[in-house]
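A single protein chain has been omitted from the complex, and every remaining protein chain is retained in its original position.
The letters A and B name the chains in turn, as written, and every chain counts its residues from 1.
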Amino acid sequence: MAQAQPLVPQLDRTALISAEKTRYARRQLTNTIASGLMFFLTAVSVSVLFIILAYIFINGISTLFPVVDGHLTFNLDFFIKPPESNLDGTTGGGVAQAILGTIEILIVAGIIAVPLGVGAAIYLSEYGTGFLVNTLNFTIDLLAGLPSVVVGLFVLAAFIGNLALIKIFPHFAGLAGSFALIIVMVPIIARSVEQILRLVPDSLREAGLALGMPKWRVILQIVLPTVAGGITTGIMLSLARAAGETAPVLLTILGQQFISTDLLQPMDALPIRIYKYATTGQPDLIPKAWAGTMVLVIVIALFSIAVRYVTGRNRYDA
Amino acid sequence: MTLSAVPKVATHEAHATHERTAARLTVNHLSAYYGSSLAVGDVTIEFEPNKITALIGPSGCGKSTLIRCLNRMHEVIRNARAEGEVILEGENIYSPDADPVRLRRRIGMVFQKPNPFPTMSIFDNVIAGLKLNAGTHRGVDYGAIVENSLRQAALWDEVKDKLKQSGASLSGGQQQRLCIARALAVEPEVLLLDEPCSALDPIATLKIEELLQQLVEKYTLIMVTHNMQQAARCSEKTAFMLADEKRVGRLVEYSQTSEIFTRPKDKRTEDYISGRFG
Partner (left out) sequence: MSASRSSSQVQQGDRIFSLIVQACAVLIILILVSIIAVLVIKSQDTIGRFGLDFFTKGTWDPVNEIFGALPYIYGTVVTSILALLLATPFAIGSAIFVSEYVPRRIGDIISFTVELLVAIPSVAYGVWGFLVLKDVLRTTVDPALKAVVGPIPILGGLFRGPLYGLDIFTSSVILAIMILPTILAVSREVVRQVPRLQKEGMIALGATKWEAIRIAIIPYARTGIVGGAMLGLARAIGETMAVTMTIGNASPDKLTGSLFQSTSTLASAIASQFNEAQAARTYGSAVVQLGLVLLIVSSVINLFSRFLVSRTGAKNTRS
């Protein structure tokens, strides 16, 4: 205790060093085990997901490209025919009514959801301040996180059948499905378009305003065209999501087996058909469930890859 | 296992042989790469114990890369590697059987920006490195070590009443001194400082500089700085680096700081010192 303020920590170095030697081997072992564990966890995660994809594609491809008399054929009926009852009690034909229904419902939903979502995005990035923006941001977050079955249930309880609050549809109807998908699509469009609009540099807006253009023209003629690609992919992303949604359409259009384009009647959609075929317990329908799943997964994957490509590129431009 | 059987007398001997001293660091033909591009080319230099050596040069001259090679931090960056020899008290730290993890225990480092661990208290920040090896070893009095390390870093009086607070609650200069305390707690032989004051205001900078003058009694200090006045004020020796036409960092001149700043031998050094570029 001669030194009042020892400059070097008074460690028992020998004790420390001996402790270190025994611990260091253990530390290295822990490091190796941890690295191995990380690799194992990643390998399992990735392989489980690939196994699922493999099941979908192997079963889907063997349904769409059956080998008949030693020749590889293409099952065109799957895409262009509705289900048909065969004499032996099995179901022939394809899922044309479901594909048609999905497309029709999506188009109608898109016609309303796109302007609504883009408008909200423009409001958020170009105009909004204060209370309404906070409320809208909060709303979009909530809508985006809403379980999709709740959306279907809302449309059902509000508009369909005798129990409805405002009886617009006497029974399940394609248009009701579009209503539900609008609610699914709007938050996705609004968020993605808003993010893309924020990538547009302010200097571009100022250049337009400096030329004496009114703000709305700057937005419509300069800002939006600059990021048209990004906006398109945002819309595609929302369409992909909506195309795969089952619960909202199941609760509103119910599903049926005939070609129908009447939006006021029950309709079919691909996810509904997949669900029904997989779970009815009829073995001859199961291959069609796989094929439908594969078609759905391919469409959605293509959309997602396109989105990734465009947003990735935009980020580099900005 | 063998250590537990060592008789008591030998323990005292071991104590004596393990007494920490400032170490000499010799660099022979060191080259550092990022991927395939050479960033520092063929540097040979010797850092003397109990001296402050400053590494100066314009940005992009490889001085930070060089200092990061001295405790093998350079290779932590993906695709980065180094070739050559760095000899710490007779051992080449780049020899195949050298272990970078154990080496870094002997060569401490302080970074450009203070980087205390925000989720730890000040106390835990100081012993973060020590705990790795000592663990909950009963022979270690963490309280005493924390106090001593913080005293060495001239921070004790400012933080002794709030050791349980987060390290992120301190000011920038205090954070940097906390990082110095953290590096000192493991009792390194060499302390590397990579532009330690670049994120600090002049008063905090002055405090760190004063601190370095005390630490040099016990450690080998190597400091990268972009600030020539700082090099002139603090260091005993100065190395000037410059990137050549292929953007490869080279050591241009190395001698006593007073020599470098008053009678530089190389024209390029003179140009830099006199502010003609950089």
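Remarks
Just so it is clear, a contact is a pair of C-beta atoms (placed from the backbone, for glycine too) under 8 Å apart; a residue touches a chain by one contact, two chains touch by 3 or more.
Computed from a predicted structure; not experimentally measured.
Contact with the chain that does not appear here is found for just one residue of B:24, B:104 or B:237, B:104. Contact with the undisplayed chain is limited, among A:28, A:73 or A:282, to A:28. Taking the complete complex into account, A:157 is the one of A:157, A:211, A:228 or A:264 that touches the chain left out. Touch with the hidden chain on the side of chain A covers residues 27-28, 30-31, 34-35, 37-42, 44-46, 48-49, 52-53, 55-56, 115-120, 122-124, 126-128, 132-133, 135-136, 139-143, 145-154, 156-158, 160-163, 165, 183, 186-187, 190, 214-217, 219-220, 240-241, 243-247, 250-251, 254, 271, 274-275, 278-279, 286, 289-290, 293, 296-297, 300-301, 303-305, 308. Even with one chain removed from view, chain B keeps its contact list with that chain: residues 71, 73, 76, 78-79, 101-105, 108-109, 111-113, 115, 117-120, 128-129, 132-133, 168, 179, 182-183, 186.
Here is the rule we go by: only the chains that are shown with their structure count from here on.
With each centre defined as the average position of its C-alpha atoms, the distance from chain A to chain B rounds to 50 Å. Interface of chain B with chain A (complex): residues 1, 3-4, 11, 14-15, 18-20, 101-102, 132-135, 137, 139-140, 144-145, 148-149, 151-152, 184-185, 187, 214, 217-218. Considering their complex, residues 5-24, 27-28 of chain A touch chain B.
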